[in-house]
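Here it is, the structure in full.
Only one protein chain is missing; all other protein chains are in place.
Right, chain A next:
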Amino acid sequence: MLLVRRWQRLRPASNLRVDQGVRTASLESVQQQADDVLVKMENPYKQPQRGCILCNLNVDYKNTQFISPHSGRIYGRHLTGLCGRKQKEVSKAIKKAQALGFMPVTHKHPQFMKDPNICSTKRLE
């Protein structure tokens, strides 16, 4: 009886292993935890990809206004902030509209001067 009780007491002590093999115990426990927790999934905190402002809009030669008010030059990608496809579509549409006689070439139509400033150009004062 006493011997059995001693075994019982010894077992929990051996499981603890506080003094000697601390590092090995922690590694094993970490590996066990890793197998449990690390499930392969996509980053749940991933933010949805933000598109450019014209992403879902249809660009037509009849409604384009991304040119400079002074010289009429088309703004580059770093100013308009559009993605590759849309920038190309917009510049093509501008060229088309200018050729057809819908949009002025050397300046911006005064009707559109009061549009909200989408392009990040610093106004020279």
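One rule holds in what follows: a residue touches a chain if its C-beta (ideal position, glycine included) is under 8 Å from a C-beta of that chain, and two chains touch if they have at least 3 such contacts; residues count from 1.
Convention: contacts and distances are computed from a predicted model.
The chain absent from the displayed complex carries the UniProt protein name "Small ribosomal subunit protein bS6m", chosen from "Small ribosomal subunit protein bS6m", "Eukaryotic translation initiation factor 3 subunit H", "serine C-palmitoyltransferase" or "Fanconi anemia group C protein homolog".
Of the residues in chain A, those that touch the hidden partner chain are 49-52, 55-56, 58, 61, 77-78, 81-86, 96, 98-106, 109, 118, 120.
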